[in-house]
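In what follows, a single structure is set out as structure tokens and then discussed.
Missing here is one protein chain; the remaining ones are kept as they sit in the complex.
Read from first to last, the chains carry the letters A, B and C; within each, the first residue is number 1.
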Amino acid sequence: MAEASKGWDRNQMAARAAQELEDGMYVNLGIGIPTLVANYVGDKDITLQSENGMLGMGPFPFEGEEDPDLINAGKQTITELSRTSYFDSATSFGMIRGGKIAAAILGAMEVAENGDLANWMIPGKLVKGMGGAMDLVAGVGRVIVVMDHTNKAGESKVLRECTLPLTGKGVVDRIITNLGVLDVVPGGLKIVECAEGVTEEELRAATEATIVS
Amino acid sequence: MAEASKGWDRNQMAARAAQELEDGMYVNLGIGIPTLVANYVGDKDITLQSENGMLGMGPFPFEGEEDPDLINAGKQTITELSRTSYFDSATSFGMIRGGKIAAAILGAMEVAENGDLANWMIPGKLVKGMGGAMDLVAGVGRVIVVMDHTNKAGESKVLRECTLPLTGKGVVDRIITNLGVLDVVPGGLKIVECAEGVTEEELRAATEATIVS
Amino acid sequence: MTGSKKVYATADAALEGLLHDGMLIAAGGFGLCGIPELLIDALVRSGVKDLTIASNNCGVDGFGLGKLLDTRQIRKMISSYVGENAEFMRQYLSGELELEFNPQGTLAERMRAGGCGIPGFYTKTGVGTVIAEGKEVKTFDGQDYILERAIVADLSIVKAWKADDTGNLVFRKTARNFNPPAAMCGRVCVAEVEEIVPRGSLDPDMIHLPGIYVHRIVQGPHEKRIEQRTTRKKETA
Partner (left out) sequence: MTGSKKVYATADAALEGLLHDGMLIAAGGFGLCGIPELLIDALVRSGVKDLTIASNNCGVDGFGLGKLLDTRQIRKMISSYVGENAEFMRQYLSGELELEFNPQGTLAERMRAGGCGIPGFYTKTGVGTVIAEGKEVKTFDGQDYILERAIVADLSIVKAWKADDTGNLVFRKTARNFNPPAAMCGRVCVAEVEEIVPRGSLDPDMIHLPGIYVHRIVQGPHEKRIEQRTTRKKETA
């Protein structure tokens, strides 16, 4: 079992995920590590959607400039940009469901080799709700999951089959973990690259899902 | 057969139709006689919808003040009022279909005793299209038809069954013609009132539809 | 604006005659942003109970719709997210509160559909998940979709930035969120606003929700509490 600390740290995972984004893309970033991806887009012209009704999400406001009418989907105070537009929730999820968002980068509790994703509840224990995650994974052009490869007990979160209630069935395109990058392909997962200092053997050992070559 | 000129003229029919409107109503007026209804609403606070995307339709512009971006559903230049709002066609028909418009006053080629309405085409002869009429009759709270009681040949347009392709099935609530006012009720039509100078016998004689008492 | 038929002096007056136990209320807002604070407080005061509330969230403990959880006036929530609300989760897990989870976009579209005379629509969202259980599945062009039903509420309560006295509404930034679809789906809609402006002072091209959807209006003041105050430091030169 590879320790969770092995390979990339949170910021390195975010930086690797940022490489998935191309100039001109409209993108939705989930809560947690995905939020950090915004710090690594560099010169690329990326427009961030916040599914509560905004395109062109800016950084946190300076202290004292917080606006209660301007929050992101994580309920955090944010700012607008010169490209920003606001709209209602029905319109916002219309563009998500309609495939207008090129990519979503999301966290996960579990991912399976068939692209199944679970990230919204642990029965009887944690009930937060799916929020916009089910719409995002069903609608956006490309779903990229960013998460630790294993849980705190060292067990793989990259599974043959998800054990938790699904957020979406067969929806994940690419998985970026602290140990490397995997693609969902027919028959299982394909290793795209290993994180720095991680061998393919270590990546395979930490993965319950079928890895195809 | 009563002549088409008997009873109310176009303006009197419009004035009678205007009595159907109550203070605070949002209303859609069709092309032709229904358009004249706006002249007779008096002090009542009526907001007119134009289904191409406007609430609060004002009168024709003064000469030289026509705006190509400001037309009604009949493609005529119009003006806005202090209450006016503009919106897109999907929103406009959303409010129509959703029952937010209290009443539509429309012209007709034929009306039947079961409330069927035909006003959009004569096969092989006249093909204009239904425009927004099918949405209006399906969606608005109350459908009031205003038309001549008979056609140019003196034949009743108030029928047992429509012969032309339908605009809506069982959608008409009230019929206002040059000869009087009829309501669609179980079993047929009920005479609400006769136009000035028209007897109930004349109204019955000019009506093919079943009249119940 | 005194004398206008849609303008009410207080939130309590604006709700008078519209409430009954067991009713379905659609509420605008996302988290604590753009929520109808005054009307929620008036609902608490009214004592109306056994409510079903369609709202993305249920406020936080002790604020927003959370107040109606504290008073046990809510029987059922239709929501996408219960996080950030301990009492909500507690009542749900203990079985005191019924909860119908809706994906956020499905909830928004169900409200819009209810306002637009569309009784049902198909969506990919939730196919193959618990959300699809008991719902009709239909295949379009080789892909499965589930049928979702419209929400038509007995009453909608929403919050806007500005209104004129005909009920035309303008929202501000992300406080727009669920307010327009929630307003559309109500048989009656009551809106609370920060400012009622004279008729004609809103640009007719810039009205977010036409007055036809809004039956009663009441003016603020609003607390507008911030849920997660996140900031960055100004770099010193």
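A few comments on the model shown:
Assume a contact is a pair of C-beta atoms (placed from the backbone, for glycine too) under 8 Å apart; a residue touches a chain by one contact, two chains touch by 3 or more.
Because the structure is predicted, anything quoted here is derived from the model rather than measured.
For the omitted chain, the shown partners it touches in the full complex are A, B, C. The residue touching the chain not shown here, chosen from A:Leu55, A:Val171 or A:Val184, is A:Leu55. Across the entire complex, the residue among A:Trp8, A:Phe87 or A:Trp120 in touch with the chain not shown is A:Phe87. Subunit C meets the missing chain through residues 109, 113, 116-124, 138, 140-141, 143, 145, 149, 170-173, 176, 203-206, 208. Even with one chain removed from view, subunit A keeps its contact list with that chain: residues 24, 26, 45, 47, 49, 55-56, 80, 82-87, 93-101, 138-139.
Interface residues of subunit B with the unshown chain, by the touch rule above, are 50-54, 59-72, 74-78, 80, 86-90, 92-94, 96-97, 116, 124, 127-135, 138-139, 165-170.
The working rule: only the chains that are shown with their structure count from here on.
Comparing mean CA positions across the assembly, the chain most remote from subunit A is B. Distance from per-chain Cα centroids to the pooled protein Cα centroid is smallest for C. Centroids of subunit A and subunit C (each the mean of its C-alpha atoms) stand 28 Å apart.
The geometric centre of subunit A is 55 Å away from that of subunit B, both derived from CA atoms.
For subunit B, no residue reaches two or more other chains under the stated contact definition. Counting partner chains per residue, subunit C shows two or more touched chains at residues 112.
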